[in-house]
Every structure is written in structure tokens, then in C-alpha cells.
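The other protein chains are all here in position, but one chain of the complex has been omitted.
When the chains are written out, they are named A and B in that same order, and each has its own residue count from 1.
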Amino acid sequence: MPKSFLIDTSRCTACRGCQIACKEWHELPANKTTQYGWGSHQNPQDLNANNYKLVRFSEHLEDGVVRWNFFPDQCRHCVEPPCRDMADMVQEGAIVRDDKTGAVLFTEKTAMFSPEQFEEVRQACPYNIPRRNDATGMMHKCTMCNERIHGGMLPACVKVCPTGTMQFGERDEMLQLARTRLKRLKRDWPNAMLADPEDVNVIYLLTDKPENYHEYSVASNTFGPMSKKQFFAALARPFRAMKA
Amino acid sequence: MGSNAAEHHPISFKWVLQAKDKGATVMHVDPKFSRTSARSDFHVPLRSGTDIAFLGGMIKYILDNELFFKEYVVEYTNASLIVGKDYGFEDGLFSGYDAKTRSYDKSKWGFELDADGVPKRDKSLKHPRCVYQLMKKHYSRYGIDAVSSTTGVSAENLLKVYKEFAATGRADKAGTIMYALGWTQHTVGVQNIRSAGIIQLLLGNIGVAGGGINALRGEPNVQGSTDHTLLYHIIPGYMAMPNNEWQTYDDYVKANTPVSNDPMSANWWQHKPKYFASLLKAWFGENATPENGFCYEYLPKIEKGEDYSYMYLFDRMYENKIRGGIIIGLNPMNSVPNSNKVRKALDNLDWLVTSELHHSETTDNWKRPGVDPKTVKTEVFLLPSAHRLEKEGSVTNSGRWLLWHYKAIEPAFEAKPFGDMFVGFMKRVQELYRKEGGTLPEAVLKLDYPDRYDPEELCAKINGRFTKDTVVKGKKYRKGQLVPSFTALADDGSTSSLNWLYAGSYTEEDGNKAKRRSTSQTPMQANIGLFPKWAWCWPVNRRILYNRASVDLNGKPYNPEKAVIEWKDGKWVGDVPDGGWPPMATGKGRYPFIMSKHGFGQIYGPGRQDGPFSEHYEPVETPVARNMFSKQLNSPVYKYVSSEMDKLSAPADPNYPIVLTTYSLTEHWCGGGETRNIPNLLEAEPQLYVEMSPELAEEKGIANGDGVIVESVRGRVEAIAMVTVRMRPLRVHGRIIHEIGMPFCFGWTTPGTGDATNRLTPSVGDPNTTIPEYKACCVNVRKADRLTELAT
Partner (left out) sequence: MKLDRRRFMKLAGSGAACLSLGQLGVSLAPVKAYAAEMKISGAKEVVTVCPFCSVSCHVIGYVKDGKLVNTEGDPDYPINEGALCAKGAAMFTMTTSHHRLQKPLYRAPYSDTWEEKSWEWMFDRIARRIKDTRDKDLILKNGKGDTVNRLESMFLLGTSHAGNEECAIAHQAMRGLGVVHMDHQARI
């Protein structure tokens, strides 16, 4: 049974401990960022090869009440990762899954991908996660801190989280916790939902409509009427056929 | 209220959320909708500088609806005390005001005493001059309409907060208020906090689990640096700084030791001579004797009534009256108001010693933009300082826990701890005096100053030692051994202690208690989250101050579900009680508020410079021309300096119609000198911004992400517009008033990030603390044609 995260956005204060802890553990260099033409606390503006984790800020006014939603974005470590299936067509083993933890991992072999091939992998991801380092050609995203997990530690972002937003454990435990939390939150937040819990190992609990967090907060958001199951199945089909 | 805990004390919010999980209502009253507001049950925006109006309305609501905790109020607060006939309040002024000196004669506010010198009381609270009745009258003017019109908060929102918070006036409920610089940084800062104190005393929320008014101290060791006193007006352990009227040790002791004639009042400060003598013994060692007044004569004496805080220091520096000085771990060229003035003032120094981790706007002021270094005479020393991980020692957290940090690595490059620096130059100054003589060399040479910086040894010296063989409670201590507690300190020269509050932290029996890491606790302690064996807490490891106010006269907890202490089988159990006396009903008890002279929680506070009750006054720079509550527009006693650069805009000045509030943010610390040099933090918050409402932005033709100029009568600052629904226009005095907010952590030594926001703020301060009014001043904003301070 793989591991899973529960990210309970109802508790997030956007302290960004997770965003920074991720950078510190992986020793990723800082990007040059700016407020000019941007004007937001969400910095850097997007995930990139040096930011595997990004707290997204989204605000709106609803009947005179301010809603400010925080979304600690990262790779969902899909149960059936479409990025891997796509990558396998170019180079087997470039993207792998650690069956023990469920971590989906970009390896050094991703450097063999052309920018166009990378773009195909990125587009295969329903959450718009993969990023490329143009200097090295390698692809980057959250590693689930896989080595920490094997070492008996929590992922850096989970360990650092003060509020209980970031939870990590066995998949069934996390699913159970997610359902319990959801039930409780439904009382005050009728829109509360779990984002694609069957398909991913990083399960977001949202209290507001998904589009009020981020364009790619849930897979179905991007892909119209198709159900999430259908969507994942559709993505996987051609690759499987090819491999066969 | 007055704090943005989730952003500035993020880990404190972990516990707020846990309280919320258990059913607590979390309300955030603050000008800006912040990350704290996002996770609160609801947010109420109010205009900066109107907290007393807001809280005065709550006091009136509690009194009108009789929602206060009657027994607590009668027994433990000074509500029943009779105030003397000289007290009065008329049209915004308390009695005893002298317009010439802008000060009050506080003797007009004293209590009426009986023949024994004990304050008279009326426990029925009916006497027309008892505190309760005076308070009722005072706050009767704070009706919902006036409060709403002043604060910009709707009547509905006011009542929502009042009702919810007043509901904690029951024995089985507790309410807490978390405040920080949002309250202190006003010309009425202390009275903001007094208002909260009055509310919490009325509701019986002081001394109980989950109660209190929590000062979220902003800086890393600001509790410790206040206790050990890098301040002019006090000496370690919260004792007054000697002044010219106290010429001798005896004068000092007489003037500073309060006397209570009430046998029921513990009047703890009666022990002050013991703490003061022990401090002088620690400073001057063998040279201090009872015969020579423990070397008191050598101490500097400030001029009575004179203010030596940084606002006045920079004013004197500007006037060329200061020759040199030391600035360590502080970036006043960014964090002090009216930066244009203070930056110029610093040029007037002959010499300046600085110590930092990185270059800052202060260390490099002599080459700031627009200044030719060849015109600046100052000789500057810049000493590289060691970081927290590079040195050991103790710090004190906001809950007064004394915590030890170990040295993980050697200081980088040639950096040294601050401690080494002080020892380094002081030993040499002593050496020079020994060799050359000079002016009053004794004051320097008689100091018992360490030869090297050894935090462990100093920690022991702070605790205190016996200077001769002594027996305490039957136990023998040899000369040089550590004192077990401040009750062992004496005024005869037989003990030394650098800070009486810390006596008991480092003992013969238990060693350095700052290093304790046990989470063991009794079930009663576990129930309210006390960890008495983790580190140590001043005073005497008491975790909740004034905890005897949490029990009734028989020593039974008012709320047994959340008991702090309890009198059981002839002794107190739970937390360390505020004094071990038996419960009040035995007749041998003492009133629980042991640090106040009369032993009561002070609803009426006759010791403050600006009145015994709080009163709403407008900020010194205000967008309105009149005060809804009196003819007195601003505080009649606020502090200010008046060089030609200290301009103030007139009330309701149409050139500066917008209220500016300033703040810190999660990712940077204070003036930003340290955190801007941490690339990961600069990545997350890269540039100076100004948060403004979409309504204001539209009015000014500004789009999100545009460069803008913010201007006050004192200066102008470039910033990037952050247009956000989180800033709401407020309806004040019948019209719309806009408020904008800016952080102050960016500076020119980190190119392209922006420069000091404090070029906008005024040098006006609270009459009690001289903390400047960073939180409210008046500005205007317009779209910038071009930007020079910000990278685009």
C-alpha cells in the first residue's frame, strides 16, 4: 500500500513553511522574483525547476465577505501517473514510481527529453506539475522526499507544517482521515470536497469551489464533462497500447 | 486584535486553530484582512488608531448588560475602591492637566484612604466615586453610533464581537486577546492595552487557563532583552533607572519601595531593596558594600522627566549633540520613523560601532543613494556577528520561558558573538583607565566585569550567588554558591544577582534549568497544557501569572474543568501559585494581584501618564477634523520632537486623505537587514508593495502591479501596487475613508527591492513608552511615471 498526503486547505495559514522547507531540504537555489506587474503574495509566480512546492494565493469577495484561499501546490503522485506513461514512450525509466512509497520520480534520464517531448509530458499531467531546467534539460517536481520516507522521516513539507494542513501516512489512513475531516467541514462549508481522492496520493481537501483556488486544483476542472476515472483511463490507453 | 498572529507568530496560530477545533470562536479585528483573518471565524476591519473607541464600546456593552463576572470584579479588582474627590474628567481631559507642560498631576487621581492608610472600598459598587461607578460613567459615552462612526465598523459587526466576547464573563468560559505592535504603535498604545485589561478583568479572564491578554512579543529575544534591559528608563528586573532626585542609595530605595498599610496586600515590591542591592553587588562585586551604598554613587542618573529613547536620541543627533555610539543587531535607518531625518542625523556622528551579519542600511548609511561619502565625517566600525547557531546562551520566549540554545558550529569566517565584543572593548577601556586615569575612572574600574564571555557562567551570575556563608531555611550555603530563589536575596550585601526575576533558574540543586527538556506533568497540569519541567519560567517557574485569581475565596477553581491551581489538603496544587498564602477566606490570604501596591487588578490605573481610564483620541495625523467623544482631538500628552524635518500634516488635510498603516510580514524580520539576505525568503517576498482596495485603485487610476508613489508631508516612497479586496473602504464620520498598508522591511542595500517605508511615518509617540505611531499616519498615493528604487 503506497503512502499518501492529505492537504487540508481549511487549516492552511500560508505561512509558507512548507514552500521554504522544501527548498532548504533539496537545496534549491532561489529565483529572482518581482512584484512589478504581478502584485501578489504568491511568489514565485508558478512552480519551476527550483520550486517543487508553491503556496498559491487566491482571493475573492463573496457577498461582502472576503475569501482568501491558500493552496500548497505540488505533484499529486498519481496512482497511475500519466506523466510516466507518456515518458515511457520516449525513454523507459525516465519517470518511475517507487512501489513501496507510491512516489512518482523524475530521474536523470529526463535530461534526454527534447523541449517538445517535455512539453508532451507536461501536458499529460492533469495538474500541470512537471517543469524543466533549461540549462540541464532535466525535469523537476516534488520527490515526495522519498529518501526521507525510506529513512523513516516525514516529507520536509509535512514535518514543518504548524497547522495540521499537511498530513502524511498510509494511504488508507489518509483516505479515512480525509473523509472524517470532510464530513465535519461539510457542516460549515457545503461546497467542501476531496480533490480526486481515488486517483492521486496527494489528496486535497477544499472548502470552496475548486476554481477559487487554482486552475488545476482538480483534474476534472480542466477536462469538462469526462469523469475523472474516464479521464485517467483515456490518458493511459494509448500509451499502454503502444507499449504492448 | 492589534496583532496578525498567523503571519507574525505563525506557530502561535497552531494553538489558536486547536482551540478553534474545540469550539472556540476566533475573531480578528484589524484594518487589513490578513492570513490571520483567513483562518478566523470572521474578520472585522476597523480604521487604524480607533481601537479604544471599539473597546470602550465593548466595556459599555458589558456594563450595560451586566455581563461581568461579579464576584471576581468585587473581590479581585479595584472596582470597589473609592477614588478621591480630586479625580475628574471633562471634555477629553482628566483632572490635573497642565497645558504648558503637556502633563498630568497624577496625585489628583489617588484613592481615598481610611485612617490606617488603606483604600476605602464599597463592595456593593454603589458609591458614586467607586471605580465601578466612575468607569460606568466614563464609558457611557461609547454608544454604538459614535463608535461605529469613528471606527468604520458597522453596528452589526460591533455587536457581533461584543456579544461573542462578553459571553466569556462566565466562570466556566475563558477568552483571550492576542495583541502585538498593532496596539503598541500608537500615541495611545498603552491605553489600547489598558482597555483590554479592563475588559479581561471585568470578564474574570486574567489568571485563568486560556485567558489573559497575550503580548505577542515581536522579536527573537525581546522578552529577555527587556528583562535584562537594553532600555534607558529601567535597570534589570523592572526597577527604575536612578535619576538626579535620588542622589543616594537611600534616596533611591525610599522613593522606589512602595508601602501598603493593608495587611491583605502582599505588595511584592516591598522587597525591592533586596533586588536592587543584589544587582549592585553583581555589578560592582567586592567594591559594593552597605557602607558605600553599593557603589550607587557611580551610576549615571538620568534627568527626571527627560526622555532618552531613540526618538529623542535621533533628534539630538540631528541637532549635533551626540558624538558616537554603538548599533548592534538593529537597523534604525529602516525601522525608525522619519528615515530621511534619522539618516541625516547619523551623518553627524564622529564615530559609530556597528555589528551585523550583513551590510545594512545602517552600517552603510555613509554611502546611501544621493550622498557623497567624501562629505560624511563618521568613522565607522563594522564587526561581523555570530548567528544563533554559532553561539550558546539563553533566550526568553513570549511566555517568559528561559531557553538554552547550544552552539552547533563555529562562527562563520571571523564572526564573533556580541558578548565577545562587549568584553573585547570594555576590558580595553578599563585598561586605558588603569593606565591613564581620566574622568571618574572609579565608575569603570570598580565594575566586576568578566574577562571573557562565558554564557554559562553569566547565566549563573544572573541567577545570583551568596557572597558569604548563609543559612536559608535550615540549609547551609557557602560563599560563592548559587541562591535557590529570589526569596533568598538580601539587602545587606550578602547576595548578588544580575536579575532577581531569574533567581531560581540556575541552582546548586538542579543546575541550569534553561536546559531542562522533560515533558512530565501531573494530570492537572496536562489538562491545561502546562510543562513545568521543560526549561524554567520567571518568576519561580510560575507559568500563569496571577493564578490565584482563578480560584474563589476558598481556593476552589472557578472553572474546575480547567483548573490552574487548587487548595487541596492544606496546600496548593497545579501551577506554582502567586505566593503560598492560604485562600482568602481563611483570613490569612493575600489579594491575588501581588505586584500592584493594593493587591487588586487595576481597572482604574492611576499610574499612567495619560489617565486612569482609556479615552479615544485620534492619531496625531488623522483624516478627520474632530473627535466624536470630546473636544480633545489628539492625546493631550503624546510625545513628539520638533526639528524642521519633523513636519506633521493638519487634521483632515486634503493633500493627505489616506490612512497608512505599516507592518511586518511572515517572510521578513523587522527592518529586513537579515532576511533580505536569505535568498529563499527574498524569493517569496521580493519587493516593497502597498496594499490598497480596488475602489481606491480605481479612483487613482492604478492597476495591480503598477509602480506607485506614496507620499506624506515628510517623504515619498516607491512601491508596487497590490490591489486587493482584502483592504476595504471604511465609512467614517459619514464618508468613505481609504486605508492602505505597507511593510517596512525593504531597503536600498538589497538593490531593486525598494527603500524605507518609514520615510513616511512621523516621530510622535506614546506618553508612557515613547513607542512611535507607526500604525497610523496620513498619505496620498499616485501612479509613478518611473521607478528608481524598484527593479522592474
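Definition applied: contacts are C-beta pairs under 8 Å (C-beta built on N, C-alpha and C of every residue); 3 or more make two chains touch, one makes a residue touch a chain.
Note that the structure is a prediction, hence the values are computed from the model and not measured.
Residue B:Leu357 is the one among B:Ala19, B:Leu357 or B:Leu633 that touches the chain missing from this view. For the chain left out of this panel, the touching residue among B:Asp91, B:Glu414 or B:Glu644 is B:Glu414. When the missing chain is restored to the complex, the residue among A:Phe106, A:Tyr127, A:Phe168 or A:Tyr216 that touches it is A:Phe106.
The residue touching the chain not shown here, chosen from B:Leu383, B:Met584 or B:Ile603, is B:Leu383.
Screening A:Glu80, A:Asp98 or A:Glu173 against the full complex identifies A:Asp98 as the residue touching the chain left out. By the touch definition given at the top, chain A reaches the unshown chain through residues 15-17, 19-21, 24-29, 49-50, 93, 96, 98, 100, 103, 105-108, 110-111, 133, 135-136, 138-140, 143, 146-148, 150-152, 156, 159-163.
Going forward, only the chains that are shown with their structure count from here on.
Averaged C-alpha coordinates give centres for chain A and chain B that are 42 Å from one another. Interface residues of chain A, counted against chain B in their complex, comprise 11-17, 19-20, 23-24, 29-41, 43-44, 59-61, 65-70, 162-164. Residue ranges of chain B in contact with chain A, taken from their complex: 6-7, 10-11, 13-14, 17, 33, 35-39, 42-43, 666-667, 679-689, 704-707, 720-726, 728, 787, 790-792.
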